[in-house]
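Notes follow the structure.
What follows is chain A.
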Amino acid sequence: MSQFFFNRRSLLKTLATGAALPLAARYGALAAHAAENRFAGRTVNLLIIQPHVVTGNKIAEDFEKLTGAKVKVTAVPYDQVSVKATLDFQSGANEFDVIDYFYTYKGQLAEDGVIDDVTDLIERDKAEIKPEDFIKSIYDQYTLHDGRRYGLPYDGDSHVLFYNKELFDRHGLKPATTWDEYTENARVITEAEKKNGIYGAAVLGAKIPVIILSTYANRLTGFGGNFLKADGSSALDSEEAVAALESLLKSAPYALPTPLETRFEEGLPAFLGGKAAQIDFWTDLGGYAQDPKGSQIVDKWGVTRIPVGGKNRTPRLAFNAGFGFAITAGSKNKDIGWELIKFATSQAYHEELLALTGSGIDPDRYSGLASEKYKAFQPLVQPLLDGGALENSLAWPTAAYAPKLENALTDELALALAGTKSAEQAIRDAHAAWSEIIDANA
Partner candidate 1 sequence: MRRRFDHRLPLAAIALAFFALPILYLASLSFKTKDDVLSGAFLPGTVTLANWAQAFEAAPLSTFTVNSVTVALLSGLLTVLITVPAAYAVLRLRYGWQRLSDVTLSSFMAPPIVAIIPLFYLLKGAGLLNTVAGLVLVYGMVNVPVAYWLITPFLRRVPVELEQAAELDGAGPLRRLVSIVLPLIAPGLAATGLIVTILAYNEFLFASVFTFGNETRTLPVGISLFQGDRLVNFGQMAAASLTGIVPVYLVALFLQRFLVQGLAHGGIK
Partner candidate 2 sequence: MSAISLSGLAKSYRDVPVVKGVDLDIAEGEFVVLVGPSGCGKSTLLKMIAGLEELSAGDIRIAGRSVVDLAPAERELAMVFQSYALYPHMTVAGNIGFALRIAGLPRAEIDRRVRAAAATVKLEGLLDRYPRALSGGQRQRVAIARALARQPKVLLFDEPLSNLDAALRQETRVEIARLHKALKATILYVTHDQVEAMTLADRIVLMNNGRIEQAGTPLDLYERPATLFVARFLGTPAINLFGAARMGLPGAATVGIRPEHLLLEDATHPGGLAARVEFVEELGDVRLIHLLTEADEKIVAKQPAGSPWQAGQSVRVSWRTEHLHRFDLAGQRLDDAPEQRPEKAA
């Protein structure tokens, strides 16, 4: 889920040049089929989130060249994919063959029978897929449910902390390594620069799961906390869970006003416009901040790991959002669908998408992460992710009832941020709600 609304015209140009290259040569394994045009005359429908629409269109174009199959791409807002896919399957409409799913919905989609178990297909085609190349934690979190696999990772998403070097230098600040430093940095800048409309941080706190939960997850992982215990019960009864929220609340007064109203569309322009000094965000912001078309901070920004807090001294990431591709259970084109998925998530294609400005695809393969292309494209970000940083990341719940957990926690976090509840109270209530949901569905 890391693709910005980008200048589509320049993007189309990029795509046009890309398409001119001999495709078969670049995607080795698939080359064997290229000449066959074996799916000519058939159509496969791909349901994709709106932020992935550019890569979706690219896949369509490239896949048709390779196999002759027409790919119909339907983009919907990211929070509608599951509803669409479920209704589509339930009603028997079976309009979509392949869906681009948010990984936390994997359990629900699998339990409801909306997406197919592809364990055996992976086993059959493992030479081609190279599953061992998927970053282990991402591979499991995104696709594994009850011991079976339901798709392949497409876009591995995690956050890092970006900061405005110019503002930091002006006030003699160092990039934060702890959340306390982060708040302190924010305070210094806000107090000095507020009159100019500049704030020390953009805290994305809008009451939408993917927004406020990401923000909280970054703190939770920094404090060494977890969402769930190993046995699947709620881990929100930990000190870390409370400390993470307290840290979030402490930074709010120095954030771009006001965290409760800050979504992507408020926070991003503020950071790119030099009006917010820090923002914890998806890694691909790096490519974006260097684009003079949308950025006023080219070469004036830096990036660092998600800070730590409390007793924890080991930096750790959080999987905030992230998407996989799956075949729908009702599809009548499963053969093409599977080929499409293999193609889109293949080593070579992933590597190409990673280095494509505005594609918004983040690494989910070791090969991609380590590739020269990606290093060149994201010179500041790549080192932060390299060396196993992604391995122990904090993942969100993915059980069938995960959406309920997300909503419950979102509510409590928003109440705390609104000042209605203390951090302790909110986390206690969230823990209670989670325990109830987990018990009811266990």
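The definition used in the following text is that a residue touches a chain if its C-beta (ideal position, glycine included) is under 8 Å from a C-beta of that chain, and two chains touch if they have at least 3 such contacts; residues count from 1.
The candidate set was assembled so that all candidates are chains of the complex that A comes from, given by their letters.
Note that the structure is a prediction, hence the values are computed from the model and not measured.
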{"item": "Selected neighbour of chain A [touch, this complex] from 1 or 2", "value": "1"}
{"item": "Interfacial residue positions of chain A with respect to candidate 1 in the complex", "value": "1, 3-9, 47, 49-51, 72, 74-78, 80, 83-84, 87, 90-93, 95-96, 264-266, 268-270, 272-273, 294, 296"}
